[in-house]
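As you look at this complex, bear in mind that one protein chain is not there, while each of the others sits in place.
Showing chain A:
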């Protein structure tokens, strides 16, 4: 069953022109000049119960807008959107009890009070039965290791600690779907790992559907089997991480340091990507001969000092995807 279905959604913002100063403010009231900006364009996808989906795209791709529509904060301009069977903004109050939302850059905690106070208020607002609350609290406290600072004021927590607490709070009312908007932004490696591991457990064991936006590909790799890539408001890829890697990542890069200027290297299956003094970066098509073979053949013919093989990580796969998109845009503009 689809827990989220997005059908041909478009969201346009009207940006009113504003004039500076007091007189300008008055003027803005009367001249309603505006520009329309399309953040999301004819977008469609659906998410099944229990999935974990990474939602990503370059800055300004309309990721946050889509999350805001799915959580009932914003209303689509055109199209049909259903979350848990109802239209999010119409059933805002009911839906909000069944979803959890974490914003990486906006805290929902009381800054000057101990974490526990925010949790207790959350319990009250979401009308969580005491037994359920205790059970979920225990689960989060244990797996996120937040016991040590649950009585501390939020302002004394590190960013990593605070993020763990934010995520814990979003799960206290047992949401069916957890939305996370850049949950790992600004965190160190250990904090990121902790959060990823936790989210994986929440998804696999508690069967909570997860939708997360991020710029960190490791989040996607470790949490989400499926990714939706958007650009300029439209879906450009929807499928598994593995598949995307196969489609775009079947190239490897080799960085070779030469002892002296090797001249032009003529070898089938390699392309020169970059040249910095005696350091050259080549790309190899994976399907042809093994990379080792090629490198050793080069080493036999040319003065090679050192060589390192870099497999395309998910980051460079995405970079390539974004580059392709940008080039396609450019062509469209010129053509």
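Criterion: contacts are C-beta pairs under 8 Å (C-beta built on N, C-alpha and C of every residue); 3 or more make two chains touch, one makes a residue touch a chain; residues count from 1.
Criterion: contacts and distances are computed from a predicted model.
Between the names "Response regulator", "ABC-2 type transport system permease protein", "ABC transporter" or "RNA polymerase sigma factor", the one given in UniProt for the chain missing from this structure view is "ABC-2 type transport system permease protein". Listed residues A:2, A:49 or A:117: the one in touch with the omitted chain is A:117. When the whole complex is considered, the residue among A:6, A:52, A:101 or A:223 that touches the unshown chain is A:101.
If you put the hidden chain back, the residue from A:41, A:92, A:232 or A:320 that touches it is A:92. Taking the complete complex into account, residues 11, 13, 16, 18, 22, 25-26, 28-29, 68, 71-77, 89, 92-94, 96-97, 99, 101, 103, 105-106, 108, 110, 112-113, 117, 121, 124-127, 153 of chain A touch the chain not shown.
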